[in-house]
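Let me give you the structure first, and then I'll get to my questions.
With one protein chain removed, the remaining protein chains of the complex are shown where they sit.
Coming up: chain A.
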Amino acid sequence: MADRQVAQLGPGAACCGWNHCGRRLAAGAVDGSVSVYDSQPSPSSKWQAHECAIVNVVWLPPEYGDAIACVCADGTLSLWEEVAEDDQLPTWRKCKVFEGGNSHILNVQFGLLLSSLKMVTAYSDGQVKVYELLDSLELDKWQLQAEFQNITDPVSRNGKPECVSASIAWSPRRGEGQQASFVIGFNSDSPHFNSCKIWEFEEAHQRWLPLIELGSSEDKGDRVHAVAWAPNIGRPYEIIAVATCKGIYIWHAGFNPEADRGLSTENVAVLPGHDGEVWQLEWDMGGMTLASTGGDGMVKLWQANLNGVWHEQAVLDCNGSRD
């Protein structure tokens, strides 16, 4: 049998996230507890991270140890790391808590650039904050590097939007001389904030700039439910998948060094997505297969054929019976 049960999640489990090699899983529960599973059916650690429900668990890059970020329903964010003394059993230690202030923290993602760790947080009022880790050994010292809204044109800023969720994906490119960039889109009542934009850090002026917007004129303001930036193992262009209420959009983004800050994008496919909201998008390690999950309880796998035509390759039905 090709399917293997790897873990059994305890009561109240509401979200989960895997580490870089997919061997460790952290699950957040509605009671604010977090459990970590290490290829065993039962958790290796469990602790109370927050007072109320955890809505998202994200692992930090392994270069900073075994650490997770927990987004809580109360709008705060906490960072935890696994530590051990000598031959003691490892325990999870709270490193830092970020308060939402007047709004809620909706999501967080970590990006690794040369030798620094960056953290993007998205807030319910449409703010985006980028933090930088100051100490390469400890996760408690962060500096706010930038704070901006996900809009290209300051004129479009009118009032504070109400955001339900935010989707963030860092560019997985990590070679020398790579500029830091990520893509972010919101699910809010404001079309300007919703549309997915690629932001890039401009070293010369030490600021974040919106490079380009992923969206055609008629679809631009659609609520974004998920984004995923494909690993690039040698393509001359990047592939980014964006799920909106209309389906899954596959974008090619070509960084053109000749044009000044040139970046051209092309929407190469609009996939029907799921019967219901798309929950998650996830690229495989070669960036050739996209897995999506959605409200219909299905996992769908998407691929392009040799003609560059995208299609649904296979479907995993998770609505199954109990056998």
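In this text, a contact is a pair of C-beta atoms (placed from the backbone, for glycine too) under 8 Å apart; a residue touches a chain by one contact, two chains touch by 3 or more; residues count from 1.
The criterion applied here is as follows: contacts and distances are computed from a predicted model.
Chemist: According to its UniProt entry, is the unseen chain "Eukaryotic translation initiation factor 3 subunit B", "Dynactin subunit 4", "3-methyl-2-oxobutanoate dehydrogenase (2-methylpropanoyl-transferring)" or "Nuclear pore complex protein Nup85"?
Modeler: Choosing among "Eukaryotic translation initiation factor 3 subunit B", "Dynactin subunit 4", "3-methyl-2-oxobutanoate dehydrogenase (2-methylpropanoyl-transferring)" or "Nuclear pore complex protein Nup85", the correct UniProt name is "Nuclear pore complex protein Nup85".
Chemist: Out of A:37, A:142 or A:201, which is the one that touches the chain we can't see?
Modeler: Checking the options A:37, A:142 or A:201, the one contacting the hidden chain is A:37.
Chemist: For chain A, which residues reach the chain that was dropped from this view?
Modeler: These residues touch the chain not displayed: 1-18, 20-23, 25, 27, 29-33, 37, 53, 62-66, 81-88, 90, 115, 135-137, 175-176, 231-237, 279-280, 282-286, 288-289, 291, 293, 297-301, 303-309, 311-323.
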